[in-house]
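With one protein chain withheld, the remaining protein chains of the complex are depicted in position.
Chain naming follows the written order as A and B, and within any one chain the residues start at number 1.
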Amino acid sequence: MNELKQICKDALSEKKARFIIGYKEDKNKRIKPFIAKTPEDAEQLTFNHHAVNNLAVYLPRFKNNVEGKIGIVVKSCDLKAVTALIQENQIKRDDLFIIGVNCSGVVLDIAKEFNKDNTQIKCKYCQAKTPPYYDALADESKDFEMPDDDQAELMAKIDKMTSDERLEFWNAEFEKCIKCYACRQVCPMCYCEKCIVEKSEPQWIDTSSTARGNFSWNIIRAFHMAGRCIGCHECERACPMGIPLTLLTRKMGMVASSEFGYRHGMSLTEPTLIGTYSTSDKEDFIK
Amino acid sequence: MEEKFEPKIAAFVCNWCTYTGADLAGTSRLKQEANARLIRVPCTGRIDPVFIIKAFENGADGVLISGCHPGDCHYNAGNFHARRRWILFKNLLDFIGIDSSRLYFSWVSASEGKKWVDIVDGVIDAVRAKGPFKQYKKMNKEIEIPVAAEEGVSVK
Partner (left out) sequence: MKIGVFVCHCGENIGRTVNCPEVSKACASFPGVVHSEDYKYMCSDPGQNLIKQAIREKHLDAVVVGSCSPHMHEKTFRKACASAGINSYMVEIANLREHCSWIHEDINQATKKAIDLMRFAVERVKFNQPLETIKVPVTKRSLVIGGGISGIQAALDIANAGFEVVLVEKEPSIGGHMSQLSETFPTLDCSQCILTPRMVEVYQHPKIKLLSYSEVEHVEGFIGNFKVTIRRKAKSVKEELCTGCGLCAEKCPIKKKALSEFDEGLSNRPAIYVPFPQAVPNVPVIDRSVCTYFKTGKCEMCKKVCGREAIDFTQQDTFVTEDVGSIIVATGYKLYSIDKKPEDSIYKGYGEYGYGKFKNVINGLQFERIASASGPTSGEMLRPSDKTVPKKIVFIQCVGSRDESKGFSYCSKICCMYTAKHAMLYKHKVHDGEAYVFYMDIRSGGKNYEEFVRRAIEEDHVNYIRGRVSRIYEEDGKLIVKGEDTIAGLPVVIEADLVVLATAMIAQQEAPKLAQTLNISYDKYGYFQEAHPKLRPVETNTGGVFLAGACHSPRDIPESVAMGSAAAAKSLVLFGADMLEREPIIAKVDATTCAGCFYCQKVCAYNAIEKKEIRDRLGNLQKVVAFVNSGLCQGCGTCNATCPSKSIELIGFKDDQIFAQINAFAEV
């Protein structure tokens, strides 16, 4: 803990960053995002199993930054979002002071203690406890045995269904959608100034919360994340209706990996999946 | 007796290869079934996957997408970008439950009039066998606004 605080304090006093986006504990012992502007502020910065938020969501607003570096505390999953945002011109690497933290998992329900039954899905299959790159690294990891990846089991189950059963499954899920767009707001990759769902001339998606509109919205959202989703699972966490949104985004990530050997947000130099092509991309489905 | 089901097929085709190939099928008087409606776009690269969703929303039972063969794209690489998008979108739709019996892809060049006819007839037959896209039609029905009963009210 002291290590993170010390790194941030030093960064602010040495002007390596003009402020640091991190986490603090509030009066109710809840962890929430916090911006430390002075070395004194840095005293309040903290990190633990309850630091679920992906802070990269704040970065696009600094894309025309001219003043000085922005410090940000990131888990390895969050760093993928930072990478993707750099690749998509939403922030410059030179404008960032990245403080990586070694993470050993975060909670699913922030009101409860971290334990085997209260672990984010993404942590169950996380392969990089340490961010792949950073400007400073704080070690906050603790030994913890990860529970089984039950989402993968569910995905395998869906894969085995007939297409009509799958359609039924998803219709039942999408029926819950109230079109609040929390999934979009919380997503670090959803930085568009005007979302496609807000386009009215022409209207792309029925905005009313009907089966058809919900269906289109969720498909299009998932497609817009294909090859771009970095798997932070914030959408599902934010969804008030409990729709298993990450089933879709994770599926698209798996397709990207199996069809193209691609994993988004892992490297700053690897070209993006969308926007590039290979002449040998699979086409066995094209007659 | 129930009327025989005739599927509605929406076909998105590129201007330079498949549309011209379909023209050739016409010039060659190659007979084909009349269930497909072509929508011409400059390039398969122009086809947003949402077009497919929109087509289903508007009652299509099947969607066919066709463009230039790889390497023949009038715009050099539009079909390569399209192909990559299709791979992703096709997998997504498949996972959601709209499988490849509703969605078809082909490469048809300007000289492949015969191939175009075979593809169109093949898709129509397959979708006819699969039956109407009931699930989507149900979703569509839900949002239909009851038309005003009074006479003389035109909804234009």
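One rule holds in what follows: a contact is a pair of C-beta atoms (placed from the backbone, for glycine too) under 8 Å apart; a residue touches a chain by one contact, two chains touch by 3 or more.
All figures in this text were calculated on a predicted structure; none of them were measured in a lab.
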Contact with the hidden chain (one of A:142, A:176 or A:199): A:199
Subunit B, residues in touch with the chain not shown (by the definition above): 8, 10, 19-20, 22-23, 25-27, 29-32, 34, 37-43, 45-48, 51, 54-55, 58-60, 74-78, 81-82, 85, 117, 156
Residue numbers in subunit A that touch the chain omitted from display: 60, 63-64, 66, 88-90, 191-196, 199, 201-202, 204, 224, 271-272, 274-276
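Keep this in mind: only the chains that are shown with their structure count from here on.
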Complex contacts: residues of subunit B adjacent to subunit A: 49-50, 53-54, 57, 70-71, 77, 80-81, 83-101, 104-107, 119, 122, 135-136, 138-140, 142-143
Residues on subunit A engaged by subunit B in the complex (per definition of touch): 158-159, 161, 163-171, 196, 204-206, 208, 210-213, 215-216, 219-220, 222-223, 226-227, 248, 251-252, 255-256, 259-260, 273-279, 281-283, 285-287
